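For reference, the structure I am asking about is given below.
Removed from the display is one protein chain of the complex; every other protein chain stays in position.
For subunit A:
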């Protein structure tokens, strides 16, 4: 019996040796396989996080899963999108209306998910259009753009679209200062004359409707990025600035002369109160407010004619400037609301300001002069610490829930992890290449979900199979749950992701809509049942009320259309089954196809130019009989008297 025991012990010993070997192997070669396991989402399983990556110059927002890096959807926001007909369909054309007319594109930068008490609540995601200043609200139950508001007196809506911690406001700070109001004047009279508008757009708590409440007309600096105060600093908003030199040409040199620019601390609650009490100046303006209604499936555009502007010197104690070295770009606030991180993009160091020290400096009037009547606080009085990073070109910072911060470095191409409080660098990992923003789900809130970090890079070079001179940007996923960051995965993105927002999947999964209810369809041209399908003419306008169900259009034969008519096809999809859209396209259409979701109505305009019999068909492979889902329109000469008629199955 004893012998047996010894031999078992011996075997155990051997096993230990083998396990030991495996362990030592793991730290090197086997690392890649454990990384693979961490990002592998088996067929049929789902990711644990949503990630919404801005599409930059694509004008759209893309939806990804983490940790797999799989793209689920591209949500059209500021750009026409033939895939769904967004911006081409009659219902969505008004969404892209501006004071400059129809602008079918924008540069989408910074998504931010709505919050309650500083925590992600998953109702909406807000995004900004940088070029023709706009803000958009996207529903997180339909994943469609519901609202776009243009920002007047602004240009380059870059320090946007960040929200306050109860989604009271979404801000839109201008990157380019401009004459306010716009007027014909020499460019070189910029200094002292141009203004930088910081716009505060309120969000209605029940339906998310946006309203431009007031604009603070700041000195003509460039307002780059911004973050809300949270918890103790709730009520404040922080904007980084560059070009406090107010140069109007060769900015790369002229705007890099001051050793320090500013982070502007704006007490929006104070200004809100000032405006509520009748403060501010009503200024004539002209800006578009576009709203898409989920039940009429239709967007409407209204031009607004007035805005309240606020002169910052009129509200003493509302705005202070915090000197921040080296043209700060990122301006980030930690989850406690105590620290404001300014990343001087030409620097090696990261500057951290303290909210408490800022309040004390204001109290003690520790000023270092003023700029256009706005007090500048003494740098030393507000400085909490400096992170001696060892990197170069810090840009953006996100946070975990364990007291650490993660900052991207564009020039040295890396992510650096550091401790909030001791300012000590804890870890660094390379990115591929030249990282811009980074995103930790909830990393810009009181409650980060700090398992993964996504780094979004500006340069791709050799990361993927080459595709000619133009390539999609690369992104990397890191596991940040341990002491050291671990690079897990690398995936191409779409357009140019600037910032991103992420949240746990369970926040959105249950409320994602599967269909639109046909019985709630309030579209002006709905076909509520196939027996109400018809064709109506008024002058040269023809309205086709058409319904679809697997696998036919009602009607599918139409006669009596003439050259020169404007034919509006109003397609109502009668499916009430998840993921059964029908498409519609017709030969010679000068717009795009439309993709109609179950229960939805969409309209496409067709202007027939040639006599003949022209087919239309369903563009979405909807069913086994999809190929049969087609029809004909007979187009007669303009002076013909072929009577209007329509039919199905006759």
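Going forward, contacts are C-beta pairs under 8 Å (C-beta built on N, C-alpha and C of every residue); 3 or more make two chains touch, one makes a residue touch a chain; residues count from 1.
Here is the rule we go by: contacts and distances are computed from a predicted model.
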In UniProt, out of "3-oxoacyl-[acyl-carrier-protein] synthase II", "Branched-chain amino acid transport system permease protein", "Response regulator" or "LPXTG cell wall anchor domain-containing protein", the chain dropped from the view is recorded as "LPXTG cell wall anchor domain-containing protein"
Contact with the hidden chain, among A:48, A:354, A:419 or A:576, goes to A:576
Among the options A:361, A:549, A:618 or A:635, the absent chain makes contact with A:549
Logged for subunit A, residues touching the omitted partner chain are 515, 549-550, 575-578, 624-625
